[in-house]
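The other protein chains are all here in position, but one chain of the complex has been omitted.
And then chain A:
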Amino acid sequence: MRALIDVPLMLLVTYTMGFFMYGFYRQFMARIQNRRGPPIWQNLYDNLKFFSKSETLSHGPMFFLGPMIMMAGAVTTVLFIPMLKDTAWLQGFSASGNLILVMFLMVVGPLGNALAVGASGNPFGVMGVTRGLTRLMGLEVPFFLGLALIMVQYETVSISAIMAAQPTLAEWTLVTNPLIFLVVLLPFIASLNASPFDVVGAPVEVYSGPRVEFGGRLLGILMTQNMMLSMAKYVLVVALFMGGASNLLELFVKVFVLFMLTASISAVFPRLRTEQAVDFFWRIPLGLGVVAVILTLWI
């Protein structure tokens, strides 16, 4: 019964946080670049605008179903991540899942996108998908290495149990094992498709990415699921490193702090090409990860 309230609430929370954070991001970037920037509600406006477009171009049934798979993947991911600790609310179906499952669920969405853009027959879209999959190959290695260290540290794969094991600031993974956070931080930014690892859908230099053929309401779906999935990833990292949250306000503050950190990094560094990004991940974060393994397990 609780699921009936939990499910819409969790989706609403991620959606709200999503458009708020990304609206703020645009303001933040504008101020850094000495511009005035759009209002903080701009992402919500954009999203609603897409959903009220009268005409949408489709390239056949698979093209239509791809965004649906993406949305279903994002919804499932959100519902398998517990948002709060010490409460029975906003847990979704997280008791039936675990950290590794959530990480793999995040790839279901890109599969839907890849199928749809492949079905459209646009070679540029498929090039974008290949870039995305290549980047995924680069970022997942250090990302999972960090997560594995967390799982070894807490001897569980359950996100709730990892959250529960960090009741106070002194027990946050960020404090007890800051090296893991450094290992995970940059791959995490890349998994959000944020600068400097945003070559996949790079808006200016590269003509087009995986989104090339989408327009109208289908693009609205893509934007919605992207905001929700990104927020799910923030909630996950907050749960793993910053002790989770006991109430929505705490969750919001923690996500905001983390968001500011990633946004600052994104604002400063120039974009990397795909192969540079992969090579970077396999040198710096993975190298740090190996150091972390040696320090925490071997010694």
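Note that in this section a residue touches a chain if its C-beta (ideal position, glycine included) is under 8 Å from a C-beta of that chain, and two chains touch if they have at least 3 such contacts; residues count from 1.
Criterion: contacts and distances are computed from a predicted model.
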* Listed names "Circularly permuted type 2 ATP-grasp protein", "Sodium:proton antiporter", "RNA polymerase sigma factor" or "ABC transport system permease protein", matching UniProt entry of the absent chain -> "Sodium:proton antiporter"
* Which of A:5, A:48 or A:152 contacts the chain that the document leaves out -> A:152
* Of the listed residues A:40, A:65 or A:248, which contacts the missing chain in the full complex? -> A:65
* Considering the whole complex, which of A:83, A:105, A:174 or A:288 touches the chain not shown? -> A:105
* **Interface with the undisplayed chain - residues on chain A** => 51, 53-60, 62, 64-65, 67-69, 71-73, 75-76, 79-80, 93, 96-98, 100-101, 104-105, 107-108, 111, 114-115, 118-124, 126-127, 129-130, 133-134, 136-138, 140-142, 144-145, 148-149, 151-152, 155-158, 161, 207-208, 212-213, 216-217, 221, 274-275, 278-279, 282, 286, 289-290, 293, 297-298
